[in-house]
Structure formats: structure tokens, C-alpha cells
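Missing here: one protein chain of the complex. Every other protein chain is in place.
Entry: subunit A
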Amino acid sequence: MPRIVDARMELGDVTVHNLKQLKKLNAVILPVAYSDKFYTDVLELGNLAKLAYYNDVVVGGVCCRIDHEGDKRKLYIMTLGCLAAYRRHGVGTMLFNHVMKIAKEDGNIDCIFLHVQVSNDEAITFYKKFGFEIVGKKENYYKRIDPPDAFILQKEMKTSNGSEESEQNTSK
């Protein structure tokens, strides 16, 4: 689909004032309902949570956290999504680039990973575009939706410098 030339796209912070907008967003984008605690924790995430604005309207958002697994540091994408009507206009890419930037600036992230419902082809295609690979499957990961299984998608960060650069090019 051709890009709209003059569309304004930008990221914004999640604050106590606009938190409800993130809730509304996730309620329609994601198949899972998140607890109130999830949202109060989001406020502590700082840069790891962002809203995406398209022509001044909130249409997408991302929330991540950093997990420690032994001596490894992994960046886990909890939620990332965009309203259906605004997909394929670069909103997801903008959000993902933000995640990548955090990981790179941190410099000490081993990989980025996330869970995707096995049936969600759109999402799997999206992440594969950025170099994610399916590295595992968790059965009965989801409680109330069908199918209940989830793939684990992962992208290694600590590779040689050359491949990182080529990554950047694809994402642009």
C-alpha cells in the first residue's frame, strides 16, 4: 500500500493522564485483557512504554520490560500494536524501531523476544521482517482464547557489527 506522504507520525509518553487511551487501545487490538496492575506498572516503565500518534490521534502503543535470565539481559515486548484501520502505514515499524533503539543504546541486551498467538499470521510476518525467528512454542500460554498456544519469537542482538547495520537498513 502506498504511504501517505504528509501524514504526521510521532511517539508520545504514557502518563497518568492518558493511560486510559492505552487501555482502550489494547482492549481492541489485543486478544488478552490486562489487569489494572499491569497499567499502573506501565507508568513506571519510562521509555519502555510509548504511544504512537498518527495525525495527532493515538493509534498504537508499545510496552516492554527487561528480563534477567541468568547472566543474560533480554528485552521482552509485552504489548505492541496498532489499530486495525491504521495498519500498513508504518506505525508498527515506528514502534518497533523505538524498541530497537532502546536495545542498541542500552548496549547490553542479548536479545529481544515476545509471544505471539500461533494463529496470528499478520504479526508473525511483521516480526519476521525485522529478523525475528520462531525459537519455541508455549502450549496453553493463553487462558481464554483459542488457539491457546503461543510462539516465542526472538531476535538476537549481540551479533557481529555487520549484520546489525544491514538490519538498520531494512527497517528504514
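Brief remarks follow.
FYI, a contact is a pair of C-beta atoms (placed from the backbone, for glycine too) under 8 Å apart; a residue touches a chain by one contact, two chains touch by 3 or more; residues count from 1.
Definition applied: contacts and distances are computed from a predicted model.
Per its UniProt entry, the chain excluded from the display bears the name "N-alpha-acetyltransferase 15, NatA auxiliary subunit", taken from "4'-phosphopantetheine phosphatase", "N-alpha-acetyltransferase 15, NatA auxiliary subunit", "28S ribosomal protein S22, mitochondrial" or "HPS1 biogenesis of lysosomal organelles complex 3 subunit 1".
Only one residue from A:Val14, A:Val42, A:Val59 or A:Val118 touches the chain missing from this view: A:Val59.
Between the chain not shown and the residues A:Lys24, A:Lys72, A:Lys104 or A:Lys158, the one that touches is A:Lys24. Taking the complete complex into account, residues 1-2, 4-7, 15-18, 20-21, 24-25, 27-28, 54-59, 83, 85-86, 89 of subunit A touch the chain not shown.
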